[in-house]
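Please find one structure pasted underneath; my questions will follow.
As you look at this complex, bear in mind that one protein chain is not there, while each of the others sits in place.
Read from first to last, the chains carry the letters A, B and C; within each, the first residue is number 1.
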Amino acid sequence: MNTEIKILKQIEPKDFTLISGLPGVAYIGKLSVDYLMKQLKAELVGEVYSKHFPPYVLIEKDGLVELLKNQLYRSNSKDGRNFLFLTGNAQAFSPEGQYEVANEVLEWASDHGLKRIFSLAGFVTDRPFDKPNVYITTTKSNLLEEMKKLGGIALDQGIISGANGLIMGLAKKMNLEGACLLGETHGYQTATGRYLSDAKAAKAVLNLLASFLDLKLDMDPLEKQAQQTDEVIAKMAEVERRIQEQMKQEAKKPSYVF
Amino acid sequence: MNTEIKILKQIEPKDFTLISGLPGVAYIGKLSVDYLMKQLKAELVGEVYSKHFPPYVLIEKDGLVELLKNQLYRSNSKDGRNFLFLTGNAQAFSPEGQYEVANEVLEWASDHGLKRIFSLAGFVTDRPFDKPNVYITTTKSNLLEEMKKLGGIALDQGIISGANGLIMGLAKKMNLEGACLLGETHGYQTATGRYLSDAKAAKAVLNLLASFLDLKLDMDPLEKQAQQTDEVIAKMAEVERRIQEQMKQEAKKPSYVF
Amino acid sequence: MNTEIKILKQIEPKDFTLISGLPGVAYIGKLSVDYLMKQLKAELVGEVYSKHFPPYVLIEKDGLVELLKNQLYRSNSKDGRNFLFLTGNAQAFSPEGQYEVANEVLEWASDHGLKRIFSLAGFVTDRPFDKPNVYITTTKSNLLEEMKKLGGIALDQGIISGANGLIMGLAKKMNLEGACLLGETHGYQTATGRYLSDAKAAKAVLNLLASFLDLKLDMDPLEKQAQQTDEVIAKMAEVERRIQEQMKQEAKKPSYVF
Partner (left out) sequence: MNTEIKILKQIEPKDFTLISGLPGVAYIGKLSVDYLMKQLKAELVGEVYSKHFPPYVLIEKDGLVELLKNQLYRSNSKDGRNFLFLTGNAQAFSPEGQYEVANEVLEWASDHGLKRIFSLAGFVTDRPFDKPNVYITTTKSNLLEEMKKLGGIALDQGIISGANGLIMGLAKKMNLEGACLLGETHGYQTATGRYLSDAKAAKAVLNLLASFLDLKLDMDPLEKQAQQTDEVIAKMAEVERRIQEQMKQEAKKPSYVF
């Protein structure tokens, strides 16, 4: 088991667009993609497991245990276009692992009809703003120009770290069309370093993407969802404190016994 | 040599239950499984070696040197049920190594008749208590319900790190029945960060497991064993101090020579 | 994808000299090789990708995204000698990765006619100087003697870390002729630990190499280029501050979500 893509529903190869939103800054990518999937009634078609994910398991609300994983969902838009979504509860742990997982997913997708890819993520600034910008970088010039016309602001320097960046760089190497949409956020964090999810940034990212893809989305529930999410996070503060305490205990654990 | 399962006694494949207790918080898992094995007169049938274990060897009481390793023991209950036990003196060192060792063991077991798995471990709280709780998480809902009836307390959030958690997550992915039993402990540590073994927690874990599996165990020696263990640990304080001193010296060692 | 050499223009195997200048101390190696390539009108013939490079992508000035990579360029001198150049925007991240990338490149080159190799890099001293020294170490004694005659100063102790050193050590093991030319520099750094590129050291290195290889180079633009580079670096200070801020944010990012 290095990195394994476990197919739950067989997919016949045909042209599709991949939209990726893995956990990262202010959960903007994950929040956006999860919302989009709900609106487009996407169904789970595959899971990605890897020894490169962090070495622990989650206990879910139903009391059941769960490996860290990424997930692939599929849906069709009303006019028959095919979409695949990449989401999950983890990014790979090591630098090499981040390359490997992104590459495995992209190669699998490429074998199944991948034509275009959008990666949704966050971009931290300390600029005061009413409406967050959406920053963009792409694999091809024409895509950049089209997105600028819709209000996206092209970046011309900097780096994008982690899975959301690597998947775009690997798409460029494979000569695929792709764009990374980065929602502006202040990246507020709790005392324990946990991000508050930023639904305003997610909304800005989704508005640009929907406009570009000509998708009709009901945006009302997104703000509500964001409020609920913030309440959940508040309740999680105590849980989190306990997790951190437990991890601190684990870290002190000697790796030998008598 | 990546991870190697060295079979000492050939096992014909037939249905069995695996009970795992690797070193971890307060040695609750290891203590429980070692005790259970003694009571069920288990015999050593295999050893697990891996380059992912920490890079040192142990000097045993008889003056002989020993690689770090995990061990597989086997026994039958009086009514003919088959049990396999996983114990050892180390967990893998790196995140990737933890996945690999857990996965190798589970795949080997699955090829030899593995039907159900119990992972025993500790759970640190700062709640004052007379009688420690046993917290549980499982791979299937029915197992969770059955254990709750016997007094187990279902977790509904959090993480389990290391081998004891990963083996359960991997079992879920393989669609196996499994439960993790976590004995409540205060996780007291010596000045050098070494856990005191917690026999009270081990007893609570074993009581729940024995009740669930309908095993009759003589629990008297467990408390005595715990007392002896605590004396051993006290004597080991000086040894440990020397080990730490030596490791500190080793860490300073330059990796080149003239 | 471990390490991949992607050939853009097919090269028929024939004897050639490889000149390597990867990013390092004061960018002396990269600056020297990039300059040499411009003067010798080298063309891009291949790219080196690796999961061992750091796990992020660059956003280029044109708004497009780019994986970290090394590059292979080719040119002929006026008298028909063949040169290959190795440059790039990254070195491998992990110790094992540094060996692997250097070894892959060298094995590929060896299969395509590699006869001799020069590795250009920097050497930090705190000696006050008007004219920087060029320090040398080689794989064969005769090469060392020839370079000493041209003003190179033989090192007789110390280490060379990273790709520029490993490629030379691996060349020695393959019994290839090779020399490492290290331009003396004070290695000034910006507040964020970024090197100022040292064109004076690059000039000294190139003068020795051109003299040894009997290449006629116009050295005037090099000083100008260095001045421009320093201006670019000044402008990049603010960018860099933002990158660091973003990396700090990323580092705080929890690797799990609710």
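In this text, a residue touches a chain if its C-beta (ideal position, glycine included) is under 8 Å from a C-beta of that chain, and two chains touch if they have at least 3 such contacts.
Everything quoted here is computed from the prediction, not taken from an experiment.
Partners of the chain left out, restricted to shown chains and counted across the full complex, are B, C. Of C:11, C:37 or C:58, it is C:58 that touches the chain left out of the display. Counting the whole complex, the residues of chain B in touch with the unshown chain are 1, 6, 49, 51-68, 93-94, 97, 236, 239, 242-243, 245-247, 249-250, 252-258.
Chain C residues in contact with the hidden partner, per the touch definition given at the top, are 23-25, 27, 30, 54, 58, 68, 89-91, 93, 95-96, 98-100, 103, 123-124, 136-141, 144, 154-162, 165-166, 168-170, 172-173, 178, 180, 187, 189, 193-195, 232-233, 236.
The working rule: only the chains that are shown with their structure count from here on.
If you sketch which chains touch which, the chains link end to end in a single open path, with no loop closing it.
Chain A maps onto chain B through a rotation of 90 degrees [Cα fit, steps of 5, range 0 to 180]. Chain nearest the geometric middle of the protein is A, using mean C-alpha positions. One inter-chain figure worth recording: chain A and chain B are separated by 35 Å, centre to centre, where each centre is the mean of the chain's CA atoms.
Chain B and chain C have centres, each the mean of its CA atoms, that are 50 Å apart. Under the contact definition stated at the top, the residues of chain B that touch 2 or more other chains are 159.
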